[in-house]
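Written below as structure tokens is the structure these notes are about.
As you look at this complex, bear in mind that one protein chain is not there, while each of the others sits in place.
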Amino acid sequence: MATEHTAPMQPPRTETGWIGWARFNLFGSVPSTIVTVVSAPLALWACWAGLSWVFTTADWTLVTSRPQQYVIGIYPTEHAWRPLVGWLMVSVLFGLAAGMWKGAALRIAIGYGAIALVVGLLPYGALHEGVNMPLDIRLLVLGNLPVLAVAYWLGTTEAVGRPRWLIVGGLVTYVLFLSLLVGLPGVTAVLPGVTAMEPVSPRVWGGLMLNLILSVSGIVLSFPIGVALALGRRSNLPVVKLMCVVFIEVFRGVPLITLLFVSQVLVPLALPENFPVNSVTRAAIVITLFSAAYMAENIRGGLQGLPPGQAEAARALGLPGWRVTVWILLPQAVRNVIPAIVGQFIGLFKDTSLVYIIGMLDILEIGRAVVQGNVEFADNGRELYLFVAVIFWLITYTMSYASRSLERHLGVGQR
Amino acid sequence: MTSLTYQGIPVWRHARILGWTAQIVSAIIVIAAVAFFIYNLASAVEERDIPRGWSFLSREYSTPISESLLPYEESDTFAYAFLVAATNTLTLSLVGVAFATVLGIVIGSAQLAGNWILSRAAKVYVEFFRNVPLIVQLFFWYIVLLGLPQVREGYVWFDAIYMNNSGLSLPWLKAQDTVLAWGIYAAVAVAAALAVQQVAIRRELRTGRPSYPLVWASVTAVLIGAVAWVSLGAPLVIDLPRPVGRFGHLQGGIGLSIELAALLVGLIIYTSAFIAEIVRAGLQSVSRGQGEASRSLGLNAMETLRYVTFPQALRVIIPPLISQYLNLTKNSSLAIAIGYADLTSVAKTMTQTAPAISIFLIIMAIYLLFSLGYSLIGNLYNRHIQFRGG
Partner (left out) sequence: MENQSSDATATDGGQSNGAEDIIICRDVHKWFGSFHALRGVTTSVARGEVVVVIGPSGSGKSTFIRTINRLEKHQRGDIIVDGFEMTDDIRNIDAIRREVGMVFQQFNLFPHLSVMRNITLAPTKVRRLPMSEAEDIAMELLERVGIPEQANKYPGELSGGQQQRVAIARALAMQPKIMLFDEPTSALDPEMIKEVLEVMQELAASQMTIVAVTHELGFAREVADRIVMFDEGSIVEDQPPHDFFNNPRHERVRRFLSQILRH
């Protein structure tokens, strides 16, 4: 009997390379072959038709002639530097995250930088007469790139590249960004002639900036509220439990649009007279609470999925009740339902486009205002909706991409 | 040091006293907050003389509703207008749910197909339509449909389906006078078929020989149906839409306005993308070993899917599917954006002539009723699978 081992041989040509791939994926069986024969020409035709429409038939003037409006809405032009400085601060966060985690965070930051580059370099003037981006604005936009690079470098350092600094930076950015947008009331009274920071009403916030502000506020606030509701619903205090159940079920059972109407009509009545809350804040609150109700159910699902032994082991170690929840149960529950939570964040971001109901000009509505207000764009609705759809898609896709990579990252060491 | 004690234990260390205190304090806080809002609301209503009450329900609504399934006239009451609008929403959601489910199952299965083009196309469909706000999609479909040719130059297929910029007209079934008698026949047929099936099953169990219970049951039902047809004639006739008059307006069949068509297309496509993901995840959740075990028992691919994979996947699919149905129902409130008269949009119009507080309470109650209905179905299903040791 031969004792030598059989040397490994190359697989047949038909099993590897593109031939093998096609054999397996396109002509694997008779039905598959039929599908390929029918669908391949169809798919090619659809791609060709789509691309030729995008590049020849479609008229993108309504997008390229108004870059500022899609980004910051009708925020006064002389104050446009304020949101742009805010944008620079956001770039710091992206850079830090990229330096700290590399991988998916780095790829997201590169895409983010590429968008800043395109927005800052597009030759608007050459495309449309009378439309141009002032040099200072361009510089502010392009400034995101060096900021991103420096923050990336900082993120790779031991001292700065820690999640806790990212969280602190995020909160600081959030507060500063909003203060920049709101302005300093009374500054002109104290310092006559200084108009740089005079207040700007939230009514004129708009464009993609508005969608992002609403969704970031919603995400930041709906998570803790959702956690509180989930814990309340599981608590053994009957009154708390009942209120949480009623709150969650009402907010989940009624359309967001209806709630937005209620927020404009009923909420002002339910608050004391002269309570300082404007319609934008009210909308943000309603969107946040709506999202929090769903968040609560997601987190409750995560908590229910945990084996009871986890809480018992923690109690047996002598941890007091609330610490068992905060240190042992919540981290696991949240990690187990990350896809659902990010899905909820994506839903919240998409829902911000509903603020048109209360007359806010978000990226969708400002585009519609352009189409309806200008005869020359009356037939360009398709281009507008496609453009808005792609913007939304890019952001939501990035979110789910980040979520998948986070899940993989946390999956390490999981049982 | 003197201290308050209960059962010899200082009260601030007594587990049960602490529990009660937490209950009472939380109850007071919650009740105080609710009372605060209600008090504000009540005093605002009082002071600013805001319209309130429920008497408007029996008043004439006197406002047109553009499109409705139930017959509606402007002289009808507010209460009836609510019913009309709620019926619109319910019909819209049921039709949407039916089509979105079918489309979602097809696309979800296609995502797992062996054919690369098919699975890629399904994936692109899901990733795109799921991640773009529904409202953007609705506006898009609305202007696409508005771009259709006018009535006389519109598309016509088989002289039965008309599509143009005033809507879509489809053949529909029209009930004849004999429809009641047919109902009786149908009841008899079902009862007879069930009886025959039972007899056949018993016989099969007794003799051990196949007795084809389903076949015999069907034959019974068809026979009774044939008798009915001969004696009564057809219960329903197909009613084709046809152009009339100088402008070629369409009469007969069933007509959908452009708004309704755009809303349905948008809702169905958007929801089907979510359902496709649910179906894909459900099918993938059934472990490979189940399929292998089934194949090794000699079941073929189709039988494996029918008896092993799909029933197990269904347990994972149904609960999120029902919450998608609920989402579709709620999303139908976006009808207001393109001007279809659904519940929210009618209610919004009503607030101009009637107390807003009452109206919002009513529509929130109606939506909660819908959601309760869907949850009920979900719970029934859950209990059903639990009985079988789910």
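Read from first to last, the chains carry the letters A and B; within each, the first residue is number 1.
Throughout what follows, a residue touches a chain if its C-beta (ideal position, glycine included) is under 8 Å from a C-beta of that chain, and two chains touch if they have at least 3 such contacts.
Predicted model, so just to flag it, every value in this text is computed and none were measured.
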Residue, one of B:R13, B:R59 or B:R152, that touches the chain absent here: B:R13
Touch with the omitted chain, as defined above, among A:M197, A:L271 or A:L319: A:L319
Residues of chain A in contact with the chain not shown: 307, 309-310, 312-320, 323, 327-328, 331-332, 335, 412-415
Footprint left on chain B by the chain that the document does not show: 7-10, 13-18
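Note that in this section only the chains that are shown with their structure count from here on.
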Distance between the centres, which are taken as Cα means, of chain B and chain A, whole angstrom: 29
Chain A to chain B touching residues, read off their complex: 25-26, 28-29, 31-32, 35-36, 39-40, 43, 236-240, 243, 249-250, 252-258, 261-262, 265-266, 269-273, 346, 350-351, 353-354, 356-357, 364, 368, 381-382, 385-386, 388-389, 392-393, 396-397, 400
Contact footprint of chain A on chain B as seen in their complex: 19, 22-23, 26-27, 30-31, 37-38, 40-41, 44-45, 50, 113-118, 121, 127-128, 131-137, 139-140, 143-144, 326, 330-331, 333-334, 336-337, 344, 347-348, 351, 356-357, 360, 363-364, 367-368, 370-372
